[in-house]
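Heads up, this is only part of the complex; the chains shown haven't been moved.
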Amino acid sequence: MARIAVISFPGSNCDRDIITAIRDITGTEPNQFWHKESTMPRQDLVILPGGFSFGDYLRCGAIAARSPIMDEVLEHAWRGGYILGICNGFQILTEADLLPGTLMRNRGLRFVCRDVVLETHNSDNAILTGLNEGQKLRIPVAHNEGNYFADAATLKKIKDKGQIAFTYSGADQDPNYNPNGAIDDIAGIVSENGRVLGLMPHPERKADPIHGGLDGRLLLKSVIEAAS
Amino acid sequence: MVSITITIGLKDGVLDPEGRAIESSLNNLGYHEASEIKTGRLIRFTMDEADHARAHQKVSKMCETLLVNTVIEHYDITVEDLIEE
Amino acid sequence: MTASADLSTEKQAAEMGLSADEFALICQRLGRTPNLTELGIFSAMWSEHCSYKSSRRWLKTLPTTGKQVIHGPGENAGVVDIGDGMAAVFKIESHNHPSFIEPYQGAATGVGGILRDVFTMGARPVALLNALRFGAPDHPLSRHLVGGVVSGIGGYGNCIGIPTVGGETHFDPSYNQNILVNAMAVGLAQADRIFLSAASGPGNPVIYIGAKTGRDGIHGATMASAEFSEEDSSKRPTVQVGDPLAGKLLMEASLELMASDSVVSIQDMGAAGLTSSSVEMSSKGGLGMEINLDKVPTREKGMIPYEIMLSESQERMLVVLKPDAMDRAKAIFDKWDLDFAVIGKVTDSGHLVLKTGDQVVADLPIAPLVEDAPEYDRDYKDTPTAKPIPNQDLITEMPLGEALIKMMGSHFLASRRWIYEQYDRHVMADTIIESGGDAAMIRVHNTQRGMSMTTDCTQRYVLADPFMGAMQAVAEAYRNITATGATPLATTNNLNFGNPEKPAIMGQIVGAIKGMGAACSALNTPIVSGNVSLYNETDGKAISPAPVIGMIGVIDDIAHAIKIAINAPDETVYIIGQAQDTNDGWLSNSVYAHVIADQTMASAPPPVDLTAEAKHGDMIRQLNTKGLITAAHDIGDGGALTALAEMVLAGSYGVELIGSDHQRSHGWAFGEDQGRYLIVTHDPDAVEVAAQAEHIPLQKIATTISAKELKLGNDDIISVTDLRSIHEGWLPNVMSQKKGA
């Protein structure tokens, strides 16, 4: 059974949701850690949930990335542990330099909450082996700063190394398929070792029959299985 | 051509939650020397206008009608000759 | 004992909105002249906003009891039993004036304020809704106001992590200079763990928690009670800035504190800040309070007692703690990095005593602040009866499909997606039905139970006929809840009106309260909380009156939740609540009258038959329990055909009208007769048998089809794609319009 940790910051607001989803999938309770804690026993998977960790002041995720628990998260990463950052969690991972690039304000300058279609690119990573290459997933986003950006050199590097995990897919003919202006439609990326995944959409919001779809549950299952 | 810099800050007495958040984060990181942190915005552009006074006047109007939320913010305008690089 | 500092004058009283008579009454009750701090406290407590002096005698007539009611009006929010030992805690509140001055912050702090009212009672907020009124879409201020208000509502709700699941938005020139921003919050608590504000236990410490006190919003309560003039927006009172992160910390810490058996009573600092919270806690407990103002955490230097007492800085609470709870409380505040301070104690003096150092700066008996608050029996003039405009004066020759498209693309009916996509509707992962349908529905966490909720009001009806219009607002809320399969349970309301000192406006208020009361009685949806916002006028011109209704309902099993989207072809669509032979629908004061016939007169709105409403609502629930409904939608603004079009737009199927003659008539298609629903069923025979058994009128109107089109007639076919682009396109187009163009 995988040891799964969920980290909460003061403004995390999707921690309960991801905990519920994990409990549903695994039948066990994940371990919870508070941002002020400075020790964390070994975990197989660490999850940074969505929310507004420190009110999104300064820059989303910037303050959280420098909180005490993050030293433990970094160490977990260096040991080759699995990490999933969702939305604000993704922002924290880029601020903590665990993932390249950054998440800027949405191109439309507005918060956007709606379903998007994701295309999976997993040929080169360990964390998504449970999904198929090209698999389409319908999962909602909800963010104000999801506009992924990396400079040309970084972008080339992450492409070469197969680090793009999800792109917003235009297959359903929606001209606004990319909700935030992310460069190359990038919705999620993985670390070079394929074990740290950050993505803007919220898989825990399509994880229960009442959510009108279970694609998020599929994604989470794959991450949990990879880490087990 | 002139180069314009507009410096925008919150009026006195208006809560600056961002400043507070930065202050406490700096403290947590061990930087205790900084206090009374205030955040602001900056807008820079070039303007097709030679006369400084006229430029200033036009930019004031832009600030009042669009760029600044004068209910809670104050602003400062700097006009400089554009130095061609 | 005399309080220090200079004595106040009648002139100062007038500046604070107190009349000469009121000032004299204060002096008489005190037996002396109050100082400035004391006068400020009186003016806040006696303001319209806190004392309801114009509306109180009428509010008392509202139905507020029922077996589902745990706490009715009088607390921070209403509390109703939703079964399984759980309670719903909910209220609506306005932030109209601040939102006009600074739309983002005004709306954001409105959301923050109503959330505090709910979690103050020990309930975890689970959903937000709102009711918005803006001026004409092409008014030069409208885009700025819409954009700011919407991002402000989202800015607070999204950040604090409560889904915004519903609401309503209307445009009308009467709101050009006086928008309405009403926010509703719904929370969940254990029914036996509700916290109230009455202080008890003389000697118990009074704790201040949350953000520091600044000079913001001083005298907001009196401002909210004063009429607006165009100059006002340049006066620029210090605006309150919302800090949702602080709000979240305060919410989590308060809920944790209440769960830790530490709290005697608790009260948020809302309008009139420390003044109203300390006075209310003392008054409800029949006790007194002593506060040392030096202990109040302040953000700015040199704040005088008057400012500290009247500041409306956000994200603050006042708590009376159990004597042994200090250590537990401190650990919780430390965990959440919250400022807190012991600022005083409960006393049995019956007085509010404020000190700085050893000096008493104010000493007021509590009773007159609350009990002697003036209650006016204002003169009122009933709104003259509006006449209906006969259909023949309204009906045009426009082809049905063309009229439908025009109506669906009008500001009355166009999609509000541009607004609600800026709200996080899914956080907490319990959203079952979100914006875009009838009522919203939330799962009660960890259960199979659901809660439906909605806000409604059609102000053009209320303007023409306050009594009938308010009744209609309740009926519509009832139908919206019913259309999701839930049973309506209880109501909150926000009375937005002009200046009550004018008999015509007072007449609107009286009429609306009577209509609302009658409807809530008949439909068994007692009013458990609410808010009054008067003086919504600019330069002497009042807004269209808007008694906004917020209603909640419950459904025992969320598996029976009904949505509006058509899910399958070859199903049958019925109108429940109207017989086949009625083809002369009510067009007077309808969307059709305004949009197609260009008739904007305040003509008579459709009459409401409360008995029929209840019967038809029960019919829907019965059919649903039998599993006969695959989709449902109430018929409201725009009539049956626009309701049908909305059901089509929500799904991926089309419809074909049965094709009877009356279906070609604009009266049938667009009449706004009340008490009606559209349902879709796979078993028409069973529906007809059940309806006939209860003598419920119904008519079969359409069949669902696979083609994505609305077949209105042989040569009147509308593509869903075209309809969608017009319906969805309107608001984004307005918002991206070039200024001055």
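First chain written, first letter: the chains are A, B and C, and each begins at residue 1.
Just so we're on the same page, contacts are C-beta pairs under 8 Å (C-beta built on N, C-alpha and C of every residue); 3 or more make two chains touch, one makes a residue touch a chain.
All values reported here derive from a predicted model rather than from experimental measurement.
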| item | value |
| --- | --- |
| Full-complex stoichiometry, written in the displayed chain labels | A x1, B x2, C x1 |
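Just so we're on the same page, only the chains that are shown with their structure count from here on.
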| item | value |
| --- | --- |
| Length of the line joining the C-alpha centres of chain B and chain C, rounded to whole Å | 37 |
| Touching two or more other chains - residue numbers and ranges from chain A | 54-55, 57 |
| Residues within chain C bordering two or more other chains | 243, 245-246, 337 |
| Residues of chain C defined as touching chain A within the complex | 151, 154-155, 158-161, 243-246, 248-249, 335-337, 420-432, 443, 558 |
| For the chain C and chain B complex, residues of the former touching the latter | 101-102, 105, 211, 214-216, 236, 238-241, 243, 245-246, 299-300, 313-314, 337 |
| Chain B to chain C touching residues, read off their complex | 13-17, 21, 24, 69-72 |
